[in-house]
Structure formats: C-alpha cells, structure tokens
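In this view, the complex is presented without one of its protein chains, the others remaining in place.
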Amino acid sequence: MRWGVIVFPGSCDDQDVFDTLKRDMGQKVKFLWHKDDLVGHFDCLVLPGGFSYGDYLRCGAVARFSPIMRGVVEFARQGGLVLGICNGFQILCESGLLPGALVRNAGLQFVCQQVLLRVEETDTPFTCEAKKGQLLKAPVKHGEGCYYADSATLERLRKNHQILLRYVDAKGRASPSANPNGSLDNIAGVCNETRNVFGLMPHPEDACNKLLGSEDGRKIFSSIAVTCAQREHRHA
Amino acid sequence: MVVKIFVSLKSGVLDPQGKAIERSLHTLGYSEVQDVRMGKYLELNVEASSHEAAESRIREMCEKLLANPVIEDYRFEIEDGTL
Amino acid sequence: MVVKIFVSLKSGVLDPQGKAIERSLHTLGYSEVQDVRMGKYLELNVEASSHEAAESRIREMCEKLLANPVIEDYRFEIEDGTL
Partner (left out) sequence: MRDEKAAQFNQPLVTPEVVASHGLTPEEYRKIVKLLGREPNHTELGVFSVMWSEHCSYKSSRHYLKRLPTEGPHVLQGPGENAGVVDIGDGLAVAFKMESHNHPSFIEPYQGAATGVGGILRDVFTMGARPIASLNSLRFGSIDHPRTRYLLSGVVAGIGGYGNCIGVPTVGGEVYFDECYDANILVNAFTLGIAKKKRIFTGVARGVGNPVIYVGSKTGRDGIHGATMASESFSEEKEQRRPTVQVGDPFTEKLLLEACLELMETDCIIGIQDMGAAGLTSSSSEMAGRGGTGVELDLSRVPLREQSMTPYEILLSESQERMLLVAKQGTEDEVKRIFDKWDLDAVVIGRVTDDRQFRAFFDGVEVACIPISALTKEAPVYQRPVERPKLQDQLEQLDLSNIAEPTDLGSTVKLLLGSPNIASKEWVYRQYDHFVRSNTVVAPGADAAVIRLKGTEKGLALTVDGNSRYCYLDPYVGGALAVAEAARNLSCVGARPLGLTDCLNFGSPENPEVMWQFSQVIEGMRDACIALKVPVVSGNVSFYNETDGVPIYPTPTVGMVGLVAEVAKVVTPWFKAAGDVVVLLGRTREELGGSEYLKIVHGLVKGTPPWIDLRLEQAVQSCCVAAIEKGILRSAHDISDGGIAIALAECCISGPEKPLGVRIDMREMIRGDALLFSESQSRIVVSVAEENLEQLREVAAEHHVPMQVIGAVGGTSFVIQPLLRLPVDELRATWSAGLTSRIK
C-alpha cells in the first residue's frame, strides 16, 4: 500500500510520521507538498501534527484552503482513508471532513504528556487490529485539543459509534482527571459517518518504538495497513 | 474603509479564558465583574465601491475564514476613512 | 452595565497573526484587504453606581490585567443594560 504525508507550512510531525511508517512499520511513504494538486495513487493520506500557518487565527483554519485540500476532500469522498493527527485533526474539522471543533484546552496551557486511550470501536479501518476496550499509551502535545460539538452532533456521534478513542485512567475509566484538555465526553478521536476519515489528538507516531516508551501506536497504523491489504485483495 | 470585526464564542461553548480572567479580576478585588467572555478583534482596511459592497465581501470573509460557525459568532462595523 | 473592551497591539509592534491572516485573505482572492491587525475583544458585565465609576474601575482593570502596557493599547465602551 502507499501512504502520503502532507506537508503544510508549519507542519512539525511530518518527518516523525514518515520515519515511523518507513522505519518502524516498513511502509511505502511519500511526502506531498501543500501547494501541489493531489496526483498519484494513495491508499491513506496522513495530515500530520504541527502548527500549520502558525495556527494563527485558529488551528487548521488557513491550512484547509491549501491547494492540496481539494484533492484530499475528493479522495475522502471516494472512500480513501484519511488520518489527521493533532493539527491534522484540527484541519479536518475546519474543512468539514470531521464534525465538531477543537478549542483551547480547559487548563489554558499547552499540555505534553503520555496519556492512556481506550479503544471504543473496532469496526473501522483505523482500529480493526485493536480489541474493544483495549488501552493504548501515546503522548499528547497540544494547546487546543479540547474537542467540542453541539449536543445534537454529539448525540449523532454516539449513536453512529463515531467516537473511536477516549482518554482514560489506568483502570480504563473515562474520568475527568484522565482528561488532559477538557474534551467533551473525554473524546480523543472521532471518525466521520462513512468511517474512512479519522482524527485524533494523541500522536501514535511517537508510540511505535520501545525506545520511546510505547509501541501501542502501531495498532492504528497496522489497522490501516491491514484494511488496505484487504481492499486490494478484494479488488484483485 | 476601516472594518472592525468581532468574533466571539457562541453561547454554550465553554470559554475557559473568559473564566480565568474573571477569576483573576475577582482575586484582584474587582468583584463587581461578571460574565467575562473573551473573543477576537480584527481591524482592517478594505477598498470597496460602496458600503454595501464592502459589507457583502466582509460577510463572505467571515463565513469562509475569520470565524468558525461551529463555535463562533461574528459581527462587524464598517467606518469610512482609513486606519 | 455591559462593557466591551478592545485590546490591540501598539502600532509598530509586529503582529504575526494579522500578517498571516492578511496573506491568506489575499490568497483567497480578497486582495482589497490591507493592514489586518489582530487583537482581543472582551465583553463583561460590571456593577457600578455610575458610568464614571465604572469607567475608572475598567481603566484600572485594563492597566493591571487585561492589557499588557508594554505592547498593547486598549479602549472600551460602556453600555447600560446587561448582557
């Protein structure tokens, strides 16, 4: 399968995703420049973390107008897999590919720490390799990662099982103290209705190597890889 | 023309910054203050043939870029003259 | 009384946000826009015996907490009625 990692001006975790996919996961990856159109065949596009356009005005607000985003929207519409991590999640929300918005952390400070995530749903291309209720350890590092959606949207997310990850404590409880940013309902990651676009605030790419303290992030990337392998198989 | 744009959080959206400012004001002894809400304020110059023309362009900019309708409301004022 | 406070960067002080917003407005085709400056906008309720009393308290709050006098200017409007 082929991965594309989009580089926006101000992307910071683009190299991290690239290296992790290539070195730790043995995948084929290519960088894509935001000013270009999306050309070529890809199975999964990753919008990496960072501070696109400095996060000035609002996180992700300007990046969503990058030329490549037209192609990303079309790619998603056709069922392509899109993964937004941190700033990538914010861009996906701003561009309407994902519901809701990410606002200033409740504690008002940037937070950088390891968190535990509970896998809520496994019937998605992003979590199919995990077990329901499984806990994953990965870092968060953001100033505006507090997930917000109005109550109707939130209700819809729950009903459609679009909430894929929640912040939890060591016992697996979605308690307020386990919530690093005040996200509604401890939400750490959501997917769209058609389940091919996924955004999350934690960084799985920083949790794919023992040296970095966790390998749990692999679950996300390997789920995507397995899904794409199956899709290819079906097409063949 | 000078345009002043005010972007504020929708009511219902939590405003931790406003809350924190309110708390610090109370600590400093300004207990007469309530309901602090924090928003953004943009000033810009715009060239337009008429007030109405400016208005419709500015509205567009706000909806497209300057405010996020999921969480924010906006309003603006247009003044003649430049900054 | 409802108070609206506008905090903006002093002229001459670099405004990276304003600059970035201006650039993206231009990219989006709004080339008629110039001199975008970004600031803060606060709304709050204050109880005071008179307009003048409110004014002097608000000025104090701005100088002490709400604006950073080293890089920011502020101004405010007081309206009667509550939010």
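Going by the order they are written in, the chains are A, B and C; count residues from 1 in each one.
Here is the rule we use: contacts are C-beta pairs under 8 Å (C-beta built on N, C-alpha and C of every residue); 3 or more make two chains touch, one makes a residue touch a chain.
Being a predicted model, the structure only gives us computed values, none of them experimental.
By the document's own contact criterion, which visible chains does the hidden chain reach in the full complex?
A, C
Touching the absent chain: which residues on subunit C qualify?
9, 12-16, 19-20, 23, 68, 70-71
Applying the definition given at the start, please give the residues of subunit A touching the unseen chain.
So the residues of subunit A touching the unseen chain are 9-13, 15-16, 19-20, 23, 35, 49-51, 53-56, 109-114, 139, 141, 143, 203, 205-206, 209, 211-212.
Please note the rule applied: only the chains that are shown with their structure count from here on.
Report the inter-chain centroid distance for subunit B and subunit C in whole angstrom, where each centroid is the mean of the CA atoms.
Each chain reduced to its C-alpha mean, subunit B and subunit C end up 9 Å apart.
Touching at least two other chains at once: which residues of subunit A meet that condition?
57, 62, 65
At least two other chains touched by the same residue of subunit B: list those residues.
Residues 65-66.
Residue numbers of subunit A touching subunit B in their complex, please.
Of all residues in subunit A, those touching subunit B are 57-58, 61-62, 65, 93-94, 100-101, 103-108, 146, 148-150, 182.
Enumerate the contact residues on subunit C facing subunit B in the complex.
It comes out as residues 6-8, 18, 21-22, 24-25, 28, 30, 32-48, 57, 60-61, 64-66, 83.
Under the stated contact criterion, what part of subunit B meets subunit A in this complex?
Going by the criterion above, the answer is residues 12-14, 16-17, 20, 65-66, 68, 70-71.
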